[in-house]
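The structure follows.
The complex is shown incomplete by one protein chain, all other protein chains being positioned as in the whole.
Going by the order they are written in, the chains are A and B; count residues from 1 in each one.
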Amino acid sequence: MTGFLDAIIQGILLGGLYALFATGLSLMFGVMRLVNLAHGDLIVLAAFAILAVAEKLGADPFVAVLLAAPVLFAIGFGLQHALLNRTLGRDLLPPLLVTFGLSIIIQNGLLQAFSADSRRLRSGAIETASIPLGGDIAVGVVPLLTLLSAIAVIVVLNLIFYRTAIGRAFRATSDDLEVAELMGIDVNRTFAIAMGIAFVVIAIAALYLGLRANFDPTIGPVRLLYAFEAVIIGGLGSFWGTLAGGVILGLAQTIGARIDPEWQILSGHLAFLVVLAIRPRGLFPRAVD
Amino acid sequence: MEAGTTTPKRSYRIETADRVSRTAAVLAALLLLVLVLLPGFAGRNLIQDLIFLFYMMALAQCWNLLAGYAGLISVGQQAFVGLGGYVLFALTLIGGVNPLLAVPGAGIVAAALALPTALIVFRLRGAYFAIGTWVVAEVYRLVFAQVKPLGGGTGTSLTPTVTSSVPGIEWIKTLFDVRTPAARDIASYWLALALLVATLVFVYLVLRSRRGLALGAIRDRESAAASLGVDIDRIKLAAYVATAAMTGMLGALIYLQKARISPDAAFSVLDWTAYVIFITVIGGIGTIEGPVIGAIIFYLMQRYLADFGAWYLILLGTLGILVMLFAPRGLWGLVAGRYGLTLFPTRRRLVVDEDDGNRP
Partner (left out) sequence: MQLLATQQLTAFYGDFQALYGVDIRLDAGETIAIIGANGAGKSTLLKAIAGLIPSPADSVLLDGIPIGAKRAADIVRLGVALVPEGRRLFPSLNVEENLLIGGQASKHAGPWTLDRVYRLFPVLKERRSSAAPILSGGQQQMAAIGRALMSNPRVLLCDEISLGLAPIVIADIYAALPQIKAEGTSVVLVEQDIAQAMKAADRLYCFQEGRVSLEGRPGELSRDQIHHAYFG
């Protein structure tokens, strides 16, 4: 029984990480209707960026992410403005192909720059610290911070979306691009800002990816799949739905792993397919696709 | 002309072929003959290269039928390549089936599994369908990694008994005076050529059929096609299952030739989907000629640039992005647009025959 309860708690905490992966993807779809096949690779790229800053300056990853975040915002802004905005339109193929191409470029660029070795972000004692909850159950500080950060990111994003002028512009542009232009909204710039914000979320996701486990240049695509599954399970259009989707995916993986460690990832995928079969619009849908 | 009022009579015909495409058909027949006879005078390296070229070209044709015509952009076709490969291994190693029969067997299994797969992934639209197919491919990979009789996560090899049991190997050995491994390559070469031709003929016939017309309509504008009574989901499903069958057979053939399989290689998104997408897009999506040209370009790049490793892949990704942005109809689209060429005529054109009324 303790084992089962432990699995639930660890699953929810793991879900925090998946929610962080998924929130950036959800943001891009919500504003630009962009499905970004390079999302996982961008998370890995950001993890390497944090690693590089941390190693160069001898800084803690939590400090390094603060330095890397503005740079990543700028990269996201530039990427959307210079490249991805050109791909958006009625035809689905250009954004898919261009982000697929980016995925391959990023993976191989990282291989060239950092080799295929597994890396990890180091932050001293906090990595192994845990809080005992009584019984045999304890929660790691880093996993707990991951979940809290996911919640904080979603709270902040909701504030931006529902309390600020740029958030209004995000929603309006997503509703009706043409009328948004009639309102004087510079759509290209609005999308670029949204991508910049998504990149900051990616940086936060990358921090916890690197603190919780090893990473190497090839692990991006599987992170994309987790992020995608969390978004679809939760239902499009709501960040809280995405958090729920991440938690469900985390639970499915952890419970699967308790049955047989080799089934961890497979159980996550199967949970996704089951949700898709039963509730194709996700568990908490909001947006009309 | 005595009446002076005779207006020229016009008659209308609907044609698909023109002179260029008829010439191309004759040349293609000659080329096919040369290719069939090639093992008689070509070295083993060239034969192996051509096997690779043929199956990449055929895979690209399949993906093109899905994405370029049916509007189903899949990033998970590696599911069916890997499935085909594993079915061949299972049938030959465990079931003792002859490899030549196992190839169509793989096609049947792939089609049978494509149906339930479609039931789930078809619930996702557009770009979400793409990632959904990728998840399914991952599920296939993880499931086959659990199948211990086929080597689990590390994979397994075909025994020499199996690989040399392809019918005709002995005949090839005496005919060309070669050893068993070379004879195996020649058999694989002919099989690959046959599957490529079958794929081309299949895609061509599909596109010329009424269903093909409907596919063209879906590609052009899905909502309009639906309002004209085209049963889009059925046609998409048919395209999905048919390409799964072809892809499965190709996968079986690829792994018969490789003789060694592992889940990571057989379900590789890079090898069986990314390359295939770049071939199709660089060559020209939505045409039969595009994947043919794209595969030749890809083969040449692979041959001369693959040693650059990561840089080669970065180049390939960049090339794909540039083509998509600046020449979205691909290289064939550029050529065909400029000269009005078509080698595989699938479009119907209205031909007006002017008749001046003087001829009897």
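Things to note:
The rule is short, and it goes like this: contacts are C-beta pairs under 8 Å (C-beta built on N, C-alpha and C of every residue); 3 or more make two chains touch, one makes a residue touch a chain.
All values reported here derive from a predicted model rather than from experimental measurement.
Taking every chain of the complex into account, the absent chain touches A.
Only one of A:A125, A:L182 or A:I278 touches the absent chain when the whole complex is considered: A:L182. For chain A, the list of residues touching the undisplayed chain reads 165, 168-169, 171-172, 174-176, 178-187.
Simple rule for what comes next: only the chains that are shown with their structure count from here on.
Measuring from the averaged C-alpha position of chain A to that of chain B gives a distance of 35 Å. Contact residues of chain B toward chain A in the complex are 67, 71, 73, 75, 119-121, 123-128, 130-132, 134-136, 138-139, 142-143, 145-146, 269-270, 274, 277-278, 281, 285, 309-311, 313-314, 316-318, 320-321, 324-325, 328. By the touch rule above, chain A contacts chain B in their complex via residues 35, 37, 83, 86-87, 91-98, 100-105, 107-109, 111-112, 221-222, 224-225, 228-229, 232, 262, 265-266, 269-270, 272-273, 276-277, 280, 289.
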